[in-house]
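My structure is below; once you've seen it, I'll send some questions.
Every protein chain except one is present and positioned as in the full complex.
Chain IDs A, B and C follow the sequence of writing; residue 1 opens each chain.
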Amino acid sequence: MPRFRPWLSPLLPLALAVVACGGPFPQSTLRPRSDFAGAVDQLFTSIFWWAIIVFVVVEGLLCYAVIRYRHREGRPAPRPVHGHTALEIAWTLAPAVILVFIAVPTMRTIFATAGEAPPTALKVEVIGHQWWWEYRYPDLRIVTANELSLPVGRPVQVSITSADVIHSFWAPALGGKRDATPGYVTRIAFRPDSVGVYSGQCAEFCGASHANMRLRVLVLRDSAFQAWVRRQQAPAAAPPRGSLEARGRDVFAKSACIGCHTIDGVSKGIIGPTLSHVGGRATIAAGLFPNDSPHLARWIANAPSLKPGALMMQMPVAGADLTAVIAYLQSLK
Amino acid sequence: MPEAGEHAHPTVGTYLRVAAILVILTVLEVGVFYVPAFHVVLVPTLLALSAVKFALVVLFYMHLRMDSRFFSFLFGGPFLLAVVVLVALLFLFFGHFTLRGAAGGGGAGG
Amino acid sequence: MTHAAAAHHTSMGLDSRKMAFWAFIGSECLLFGSLISTYLIYKGKSVVGPYPHDILNIPFTSVSTFDLLMSSLMMVLALAAVQRGDLKWAKIWLFATAFLGILFLGGQVYEFTSFVREGLTLQTNLFGCTFFVLTGTHGAHVTVGVLWLLTLWVRALQGKLGPAQALTVEISGLYWHFVDVVWIVIFTLVYLIQ
Partner (left out) sequence: MTGSRGLRSWLTTTDHKRIGLLYFYTAFAFFLVGGLEALLIRAQLARPNGTVVGAETYNQLFTMHGTTMVFLALMPLSAAFFNYIVPLQIGARDVAFPRLNAFSYWVFLLGGLFLNASWIAGPVFRAGVLNVAPDAGWFGYANLTERQYSPGPNVDFWMLGLQILGVSSLAAGFNFIVTILNLRAPGMKMMRLPTFTWMTLVTQFLVITAFPVITVALVFLMFDRFFGAHFYVPQAGATPLLWQHLFWLFGHPEVYILILPAMGIVSEVLPTFSRKPLFGYTVVVYSGVLIGFMGWGVWSHHMFSVGLGPIADSVFSATTMLIAVPTGVKIFNWIATLWGGTIRGTTALHFAVGFIAMFIIGGLSGVTHASPPADLQQTDTYYVVAHIHYVLFGGTIFGLFAGIYYWWPKMTGRLLSEALGKLHFWLTFIGMNLAFFPMHLIGLLGMPRRIYTYAPDLGVSSLNLVSTIGALLIGVATLVFVVNLWRTRSHGAPAPNDPWGGATLEWAIPSPPPPYNFSVIPTVASRLPRWKTEHHDPMPDPPAAPPAPVHVPGGSWWPPVAALGLPVLALALLTHHLWLAFLGVAIMLYGIYRWAFEPFEI
């Protein structure tokens, strides 16, 4: 005889067990690290428990009915019941009432998270590109890419837009995603509440390398943030005459690199991310690889093979020239 | 015999009268457009006039006034849906609760 | 549902073809609704000219509108003629309807070419995109209507359009009048409310 026991299906405990063994989940939505993410998480948790209650009750009723009323020999024919008005009203009202309990905190959270940050907030502009992120701090006159540095405990006002197709800026620990739509500027505001490195990535399908459009948010202690700001505001490091780095700069300045990348005082390209302080970033290629010599070498030699569709072409830079360019880029702290 | 006998359709006289009204309304529309005094109420006037024309054609030329009410439902349902969608879209794109800070950064503070 | 069908028994007492056609017209409401919504949403969003007030020719289009309204009148007269079995007038009114339709299309061809000459094409700006696609879709509907009417006219010439075919004529009339009411809306929203 058939028995339906979805509650016995071992999936939930199994899945939880798998999760329990894993970690540390750098992109989890369940570990909020800002007021915005915290409000969302709180709301989600309350809806989740409502869902669990409904799930247990309704699936329970279903399973009970299927088992209790299964066909057995000798059982009399069932009564042909056509309906029951009071029951219909009851189970129309029941979900409606539960929905009120979900809708009210939902509306409250919508308006609470829609607010603008106070005027003292740090202003950041996020611009999505295929497939990397550009960050501008208009008040600090800083432009950087892929790694967003923020001070802990200070409200941030983020304006988001795109330079080409639609992207979606998403750092789960700090809050929900928001689309980067060309021609529009949308805004989110949040206040990071713990120091740490949080990963995120583009959440709206944006073409071949959508999967490779990652990002990192560095929430820093205020002193560390100020130090970072000073480094970014300083002109790009000028290598000492005759050094390997100086040779790297000369190679860079004569290569096609300058068509797309900016290095203060060396080049003015704007198609790719700025490199003025690239040596200070921990990753390259929109969070894909660690910023070390082997990866830089492979990246410069053949970016499209590492990131399908990447606009950066294969650079005819090799041997000692390549070593020099890498040394130069790494010196740009 | 086809369905819907003669009695179901208006007479030629009705058709002609409706045509006359339609022409007058069209003249009014164009007239309103050219008279500067009307410019304040231009949009509502034009909308009202064209709604009347629309209704006349649908009710008399397309026989919805005397034909089965079910046909009115088949036409009116989707028509109303289209109007509601149009209004909703206009609200979404132009209303107060539209995208904040559209291109050009117009809307600081929403 | 007072006037029952005769030829076939149907549950609602309504002719199936006519019912299907009304459902089709309902569907078309959403088609033109989406096109008109887009026109209105993009109104005033063009970043370069020419803009509507630079280019739309109200007197000319008023004549076109009048032409299409009159074709609707011809259409109902044709239907009335077919219903009373008056083949002679049916032929005349049907042809008149189609002819006025062709005249309207001619006007649209003239309008489009003159706009292109004045620098408004599909590629120029959003006004060009939305205007040409909206009015072009309407024009395509008129074209289909003209072809349909001419087929009926040929049937009439062959003497095959008696009262038994009145329903066919009525349905083509529904189509024709619908195309007319769409134009009533377009004329107001596109031409008069600039």
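The criterion applied here is as follows: contacts are C-beta pairs under 8 Å (C-beta built on N, C-alpha and C of every residue); 3 or more make two chains touch, one makes a residue touch a chain.
In this text, all values refer to a predicted model and were calculated from it rather than measured experimentally.
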Visible chains in contact with the missing one: A, B, C
Residue among A:Val66, A:Val195, A:Ala224 or A:Ala256 that touches the chain left out of view: A:Val66
Contact residue for the chain not shown (choose from B:Val32, B:Leu47 or B:Leu89): B:Leu89
Touching residues on subunit C - with respect to the absent chain: 8, 10-12, 14, 16, 19-20, 23-24, 26-28, 30-31, 33-35, 38, 41-42, 45-47, 122-123, 125-126, 128-130, 133, 137, 151
Where the unshown chain meets subunit A, residue by residue: 1-2, 4, 6, 9, 11-12, 14-15, 18-19, 21-30, 37, 39-41, 43-44, 47-48, 50-51, 54-55, 58-59, 61-62, 65-66, 69-72, 75, 77-84, 87-88, 91-92, 94-96, 99, 102-103, 106-107, 109-111, 113-114, 130, 160, 164-166, 168, 170, 172, 175-179, 181-184, 186-188, 199-212, 214, 308-309
Chain not shown, touching residues in subunit B: 70, 77-78, 81, 85, 89, 92, 96-100, 103, 110
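Methods note: only the chains that are shown with their structure count from here on.
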Co-neighbours of subunit C and subunit B - touch as defined: none
Separation of subunit B from subunit C, taking each centre as the mean of its C-alpha atoms, in whole Å: 15
Mean-CA-position distance for subunit B and subunit A (Å): 47
Inter-centroid spacing, subunit C versus subunit A (mean Cα positions, whole Å): 51
Residue list for subunit A, restricted to those that touch at least two other chains: none
Residues on subunit B engaged by subunit C in the complex (per definition of touch): 1-12, 15-16, 18-19, 22-23, 26, 29-30, 32-34, 42-43, 46-47, 49-50, 53-54, 57-58, 60-63, 68-71, 74-75, 77-79, 81-83, 85-86, 89-90, 93-94
Touching residues (chain side subunit C, partner subunit B) in the complex: 1, 3-7, 12-15, 18-19, 22-23, 25-27, 29-30, 32-34, 36-37, 40-41, 58-59, 62, 65-66, 69-70, 72-73, 75-77, 79-80, 83-84, 163-167, 170, 173-174, 177-178, 180-181, 184-185, 187-189, 192-193
